[in-house]
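This is the structure I want to talk about, given as structure tokens.
Some chains have been omitted; the remaining ones sit where they do in the full complex.
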Amino acid sequence: MKLVTAVIKPFKLDDVRESLSEIGVQGITVTEVKGFGRQKGHTELYRGAEYVVDFLPKVKLETVVADDRVEQVIEAITNAANTGKIGDGKIFVSPIEQIIRIRTGETGAEAV
Amino acid sequence: METPIFELQYALDTFYFLVCGALVMWMAAGFAMLEAGLVRAKNTTEILTKNIALFAVACIMYMAVGYELMYDKGLGMFLSGIMGDGVAGAAAEEKASYAPSADFFFQVVFVATAMSIVSGAVAERMKLWSFLLFAVVLTAVIYPVEGSWTWGGMDVFGLYNLGDLGFSDFAGSGIVHMAGAAAALAGVLLLGARKGKYNAQGQVVAIPGANLPMATLGTFILWMGWFGFNGGSVLATASVDSANSVAVVFMNTNMAAAGGLVGALLAARLLYGKADLTMVLNGVLAGLVVITAEPSTPTPLLATLFGLVAGVLVVFSIIGLDKLKIDDPVGAISVHGVVGLLGLLLVPVTNDNASLLGQIIGAVTIFTWVFVSSLAVWALIKATLGIRVSAAEEYQGGDLSECGMEAYPEFMSQ
């Protein structure tokens, strides 16, 4: 079981979600985040004073999938989220040791 | 006893005062919304509390002390004699052609306006109760004393008479607005800037207001209320002459606001390349303040131009005060003080009864009195109760520390 975490541009969320459901991923958890990276923020003026918006709005998407699906998921996300411009984001994969569905108590692959 | 014609004049003038007074009362809501929109979310409940509470304080203190101090009408303790009619004269001799309580109602809302100016400038760091204590003194004494020298017609400490010197301030660019700004300036100087407003490198850091629709609503409310403020200051409407004058005042007040808006919009556009809404709002107010000293004599074109100049000036004034590290979250000192002074100085351009010298002496007199007495009061409060919240409270916001409740408790903030 792996946790695939992707930090993407917010307006790509719908596309990514669709391509994930096309390949059969059923569960996703999404969080609004702010990103700092190579892509820089912008400076605004407010009443003559500078106002640096140095973070960028991003969306973090987490999905736990079986080990053998990881590559497919990465590909789906990469294809859907890619704009070719700086700030497209990252995908991280990390291990999950256990997974439980609260409603039924099912565990492991059944629970995904 | 009175002729039917007189009865009608009396009734119409009284009604006109009451309608104008209600519009000026409404300005209190305008200041509250403007300031609530221009502070950060965490100080919103507190600034709302200050704004609505100061209005009540102003009404009570002006009834208890201020009105008699300013006009010396002999109405007795707590204006107990004010419920008679203007025809008979309150405590005899002076007769008015409208109800005395309508006059009080119209005057009392002006006091609140002066105090509202202060709340914006000291926002986001001044203690609530110290602020209200100052409000008690300003509305009971400081404002009425300078009011007695101007609209009250009395001599300045028995020394000279502003009216005789050719001082003229129709509806209070100086008497109300610059006075409020002077009190605010004194407070800000003793209070210091908000934490984080000027960074280690000495640069100005922007602290954006949390709710611009509220700030815009507040400006619209003030724009509307100002028709009562200036229009009511003609003090009569029940004749062809006075009706014309009131109409001209409405028209010019509106044109000056429009001019102020355009001036600030263009200045902000040229300086920053963007249409800074908060500057636009300040521009509207600048136009309104500048015309307040004399809205009855300029042509509509001139009123527009005066507004335009005020709108440009206010932008530079705000930037300039920031450079001086005078931190005024809503721009009140620029809008009401700097532009209020400009308004006074422009009076002689269209009103032959005013002299530039008189205007200058008047402005200096008002400013000196209000600034010095306010400074003394603020200093006294500072030495006793303190005027500034603690650093921790400032970080957390006045809403929790002073009022115990957030303005927008359910919304996540960044």
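Annotations
Note that the chains are named A and B in the order they appear, and that numbering of residues resets to 1 at the start of each chain.
Methods note: contacts are C-beta pairs under 8 Å (C-beta built on N, C-alpha and C of every residue); 3 or more make two chains touch, one makes a residue touch a chain.
For clarity, every value in this text was computed on a predicted model and none was experimentally measured.
Stoichiometry of the complete assembly recorded in this file, written with the chain labels shown: A x3, B x3.
We adopt the following convention: only the chains that are shown with their structure count from here on.
For the pair chain A and chain B, the distance between C-alpha centroids works out to 52 Å. Chain B meets chain A in the complex at residues 203-208, 271-272, 274, 276, 278-279, 315, 318-319, 322, 331, 414. Contacts from chain A toward chain B in the complex involve residues 34, 44-51.
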